[in-house]
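All protein chains but one are shown at their positions in the complex.
Let's turn to chain A:
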Amino acid sequence: MASEVEETLKRIEGQRGVVGTVVCNADGIPIRSSLDGVATAQYARLLRKLTVMAKSAVRDIDPQNDLTFLRLRSQKCEIMVGLENEFLVIVIQNLHQ
């Protein structure tokens, strides 16, 4: 049963350039991660804050609408956050060789 979760995460991590993945629950607590403890806690805390703000921005503009995906592009990598049912999956992708 747990293997389906692991397999899905492995498929995501196997994509080109993916550096790490973090899955958080509704309270912002990381429940699965491929990074070390410190980095995981950091990503979970910071991106959860950002996601909550982004979500409320989308819903303030149109209450019928909802945030589905968030992408942050920085000089060194791209951080993607997928949301659904209060869970979050954070994927970090680095395409520079």
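Simple rule for what comes next: a residue touches a chain if its C-beta (ideal position, glycine included) is under 8 Å from a C-beta of that chain, and two chains touch if they have at least 3 such contacts; residues count from 1.
Note that in this section contacts and distances are computed from a predicted model.
Asks: Report the protein name recorded by UniProt for the chain absent from the figure; options are "Dynein 2 intermediate chain 2", "Large ribosomal subunit protein mL49", "V-type proton ATPase subunit" or "Fructose-bisphosphate aldolase".
Replies: "Dynein 2 intermediate chain 2"
Asks: Just the residue numbers, please: which parts of chain A touch the chain that's not shown?
Replies: 1-2, 4-6, 8-9, 11-12, 15-18, 23, 25, 30-33, 35-37, 40, 68-69, 71, 73, 75, 78, 80, 82-85, 87, 89, 91, 93, 95-97
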